[in-house]
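Here the complex is missing one protein chain, while the rest keep their positions.
Going in written order, the chains are labelled A, B and C, and every chain counts its residues from 1.
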Amino acid sequence: MASRLKPEAAPVALTALFHNVRALSVALAAPLSDADATAQSMPDASPAKWHLAHSSWFFETFVLRDHVPGYRLFDARWPFLFNSYYDAEGPRHARPERGLLTRPSLGEVLSYRAHVDAALLRALPDLPPPACALVELGCHHEQQHQELLLTDILHLFSRNPLLPAVWDTARSDPAPEPGPLRWLAGRAGLVEIGDAGVEGFAFDCERPRHPVQLQPHLIADRPISNGEWCTFIDDGGYRRPEMWLADGWAWVEREAIFAPLYWQRDGHDWMQFALDGLHPLRPGAPVSHISYYEADAFARWAGARLPSEAEWEAAAAAQDPLEGNQLDRAEPVRPRAAAASDGLRQMFGDVWEWTGSAYLAHPGFRTAPGAVGEYNGKFMCGQFVLKGGSCATPRGHARASYRNFFYPHQRWQFSGVRLARDI
Amino acid sequence: MASRLKPEAAPVALTALFHNVRALSVALAAPLSDADATAQSMPDASPAKWHLAHSSWFFETFVLRDHVPGYRLFDARWPFLFNSYYDAEGPRHARPERGLLTRPSLGEVLSYRAHVDAALLRALPDLPPPACALVELGCHHEQQHQELLLTDILHLFSRNPLLPAVWDTARSDPAPEPGPLRWLAGRAGLVEIGDAGVEGFAFDCERPRHPVQLQPHLIADRPISNGEWCTFIDDGGYRRPEMWLADGWAWVEREAIFAPLYWQRDGHDWMQFALDGLHPLRPGAPVSHISYYEADAFARWAGARLPSEAEWEAAAAAQDPLEGNQLDRAEPVRPRAAAASDGLRQMFGDVWEWTGSAYLAHPGFRTAPGAVGEYNGKFMCGQFVLKGGSCATPRGHARASYRNFFYPHQRWQFSGVRLARDI
Amino acid sequence: MASRLKPEAAPVALTALFHNVRALSVALAAPLSDADATAQSMPDASPAKWHLAHSSWFFETFVLRDHVPGYRLFDARWPFLFNSYYDAEGPRHARPERGLLTRPSLGEVLSYRAHVDAALLRALPDLPPPACALVELGCHHEQQHQELLLTDILHLFSRNPLLPAVWDTARSDPAPEPGPLRWLAGRAGLVEIGDAGVEGFAFDCERPRHPVQLQPHLIADRPISNGEWCTFIDDGGYRRPEMWLADGWAWVEREAIFAPLYWQRDGHDWMQFALDGLHPLRPGAPVSHISYYEADAFARWAGARLPSEAEWEAAAAAQDPLEGNQLDRAEPVRPRAAAASDGLRQMFGDVWEWTGSAYLAHPGFRTAPGAVGEYNGKFMCGQFVLKGGSCATPRGHARASYRNFFYPHQRWQFSGVRLARDI
Partner (left out) sequence: MASRLKPEAAPVALTALFHNVRALSVALAAPLSDADATAQSMPDASPAKWHLAHSSWFFETFVLRDHVPGYRLFDARWPFLFNSYYDAEGPRHARPERGLLTRPSLGEVLSYRAHVDAALLRALPDLPPPACALVELGCHHEQQHQELLLTDILHLFSRNPLLPAVWDTARSDPAPEPGPLRWLAGRAGLVEIGDAGVEGFAFDCERPRHPVQLQPHLIADRPISNGEWCTFIDDGGYRRPEMWLADGWAWVEREAIFAPLYWQRDGHDWMQFALDGLHPLRPGAPVSHISYYEADAFARWAGARLPSEAEWEAAAAAQDPLEGNQLDRAEPVRPRAAAASDGLRQMFGDVWEWTGSAYLAHPGFRTAPGAVGEYNGKFMCGQFVLKGGSCATPRGHARASYRNFFYPHQRWQFSGVRLARDI
């Protein structure tokens, strides 16, 4: 996780990065009331207020407390509240009870942010390189929480029978129809994946870069669309156990799953709840808010399979991770239909794409030293890798080697599916 | 539940009652932020905002909608949110999810209250007697929710590691020590209990008045104090199964119970969390926030038993239910030590007193007709009767025949214990 | 629980009682394989083998170990296995895991029984009165386990998709139709209930005898029949929340309850599973295997209520508890239609009758000293009283003051309902 910004440029570039990241978080929370920012709709999600405070705690703890002499904690009782899962930082508030923290208020948390921002910007020019690396890490950490803030608030609002909109209106789609899905040849033979540690930021779990042998295969030019998903539903997709993994079918039956999250029937039509409220389903947009189980079942139904992480990453190597429908500003983001193109479409942005690869260590993986070593490694069990970023991922955060991971039943992220196929 | 106000006086008296009750609810919520008023700390509790809205829904539904021609609902989607448990009123929002209703906001709910108040005060002079009876019922209903609002917010704040105070400082105690407990002879032979339906309001479950044969017994002159409870703890009260009901002991072990709710150790001393924050335990005050299981175990340990409802009610018949430490205004209420007296002390106010009687129908009980018939009767199973009101009970709400009821494990109310003994 | 057999007659009468009780238990288990006798179908039930061993443990512990010098335990490791719930006897095997005790085998348990029988019969002539009282208590205790053995094995076999019969064929019914239900006047005014402690055995919870004031009421001449229950079902009894207690309705929805336990549809007809296998429902027989919730809902639907324990007991005082359809020998017992009669029918035998009274202490109740004091008192919470015995109750075990008790959702006993009504 060492910073790979050039030493002399680091403080200036970091200052800009820090400033932009911190400002976007506050902007994302602007439409929220104190109550909106406090409630927690499920243990997997956190209150918006908590995201705002926890990302500040990260800077306060690992940079200001550890590297800035004389820094005084904003409130000595708050680290207990806003430590997420760092055992090395001691005991902490129980995650499922975050929604009971009506105090401190949203306003007090914003003051906390201002306090941390001022102290950090004051300290930044003189920070040693290891501390600069932690600032950079903290910015990328906060970007992750920006995406979670959006998906958590979407989940919260979806549980309110009034179905309130976070923002009034989304921009309209430039291209309502993605056109037919096409199969492209994937890279085969020995390929390299993972982060080489040479330029730009990457998390420890993306490293080291290493060779992987791939078999010949095809990969779809774009993710599956809502309209294609409707065909799956109409064909009994959620009622036929032969489509499903055993765990997936048990989940379908136990949870009475019948469609992607946030879909609901309106007579014969489907509606989808989004950050701008309830709207008719857009058939051309990529399907989102599906679990691994659903992605896998769809692929089996379609006579295909999910791409492996290495297949996906090898295919994405030639794509620009800064393009695509990603998060630029505070607005009601949503996946949009792919524009026409001959090559791979929507590898970055729109929806995270489930791969068929478990989230495990790359060969030679080493955790970062210290408490931040708990960042990624201890979650390498039971989860699957998603690639590519979504409409809620801050632009600049994702890259080909980026590894997102969730449990196979989780689907409150903007998660979708791109198919692959053996040749 | 028919009003027993004199017909001609009813509107005037009702107007005053309605005005006072509605104003007190708003005053109780004044120290709460939007977030405080939204959170729900357990399924048994409700958000303060919900109490404010539900008590308004009661008037809107059963009085304005049903008895005031031309009344328009404030928002047609809200009855789904704010119906508590009236099956006859149709489906409703799931109780354990009330804390997810960040919208409508506290401000919008206060507007709802103002709308209902204005409509009801406009309509009141012309309401027919059955509607007036429902207004009166609605006022007593709201008083119940005032007490719940206080106990629910106390519970919520207790789950915040910062242990915030709802109000800054409670008034100091007039009498810190209640003096030794004395045993008084209870009434024996044939006594009458229950409400006769002649004067004053009473809930349906208090009726009819009926004779009960009582055996000779003694009743304690006051509830058990915190100091006496400490002796029980020090004698291994929470570690000796022979003191406990089988269900109670299972509860102690499952929940790791070691003291009344809101008690915590500070070295060798006990602290108690209250509406004005964390304070050293006041040994002279009645113990509160104990379950039926605890009350029963203490009684067994003390070689005594709980009074039956009839014993308690017969003893209370000569007491003034308007006296004692009850809720008069928005402040951090708490049980206080009894003042010296030769007779029964603290029968009304301070703490609800668990009786050894199950909450079941009085002989000849009839539920009220219509949806309000669901008010009391359908809960007559598995709960125990508590008598006398507490420091959080609005003055004027309780009376000797009043029947409060909770499950034996519940203890977030101001619940305490008075002993009785066979002769 | 002191014996009230005449001192000089006690050993002889006790010997006969002991011999008969012990023999019947073994006979009841005769159709069972080792596996049948080992399995446990739910935490509420126990394996037949466990009943056989536990009832022997009771004699071994409280009589042989405590009162017979030189007695050696059959196996010193078994008390841990076969103590049910006596905390004073130390830790014990977890109740829900009784079905994992494949060893000792049924044969070994029968050897244990023979060992205890021989030792006890040898010691009986010289036992002091307190020990004789414990032998008598042990016999009545074992009779309770005989009924449980039958109802537990019925439940176990009902969970086997093959629906095996315990015994081949039941005797046919003498009277298939009970005729219309009639209402009889109950006793009103001051009545005495409970056991006076003068003659015959009674459990501690039946004492002391005490006066109760009853209001005028009617009581049905017989329990509700299966045919009448069908009418309730056909009228939407299980689909209309207004019939139900709140806890009851939650139970109906959570457990998807649609009929009494052991009923299943065969096209338009109902079948009932019983100790002799699956048979068409007998409409004239009393409904059995219903919960308190169902009994209460039926009563409300019928415009009636359940009798109180005192009403039932006062009515039963003039009945002979030795009559009726009770357990005499090892056979597939079941409730049978009432024979014609002008007075109360089927007060004893056929089905236990839910009363509307909670199982609580009679005024002046004292638990027996020692470990057997845990027999009844510690269960006085959350349960309701059932009266009168069933077809599975050993004849001679029940009496008017007898108090059976179960939680309101439990229904694997032969539990039915007799209605009452206010005048």
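Throughout what follows, a residue touches a chain if its C-beta (ideal position, glycine included) is under 8 Å from a C-beta of that chain, and two chains touch if they have at least 3 such contacts.
In this text, all values refer to a predicted model and were calculated from it rather than measured experimentally.
Within the whole complex, touches from the chain that is not shown fall on A, C. Which of A:Y71, A:W301 or A:F379 touches the hidden chain is settled by the complete complex: it is A:F379. Summary of contacts with the chain left out: across A:V212, A:A315, A:M347 or A:A392, the touching residue is A:V212.
Interface note: of A:L162, A:L245, A:L278 or A:A317, the residue touching the hidden chain in the full complex is A:L245. Listed for subunit A, the residues touching the missing chain in the whole complex are 85, 87-88, 190, 210-215, 217, 241-242, 244-249, 292-293, 296, 305, 308, 356-358, 360-361, 363-364, 374, 378-382, 408, 422. The chain not displayed touches subunit C at residues 33-39, 41, 77, 80-81, 93, 97, 99-106, 156-157, 159-162, 164.
The rule we apply is simple: only the chains that are shown with their structure count from here on.
A turn of 180° superposes the CA atoms of subunit A on those of subunit B, with the angle given to the nearest 5.
Between subunit A and subunit B, the centres computed from C-alpha atoms are 47 Å apart. Averaged C-alpha coordinates give centres for subunit A and subunit C that are 59 Å from one another. In subunit C, no residue reaches two or more other chains under the touch definition.
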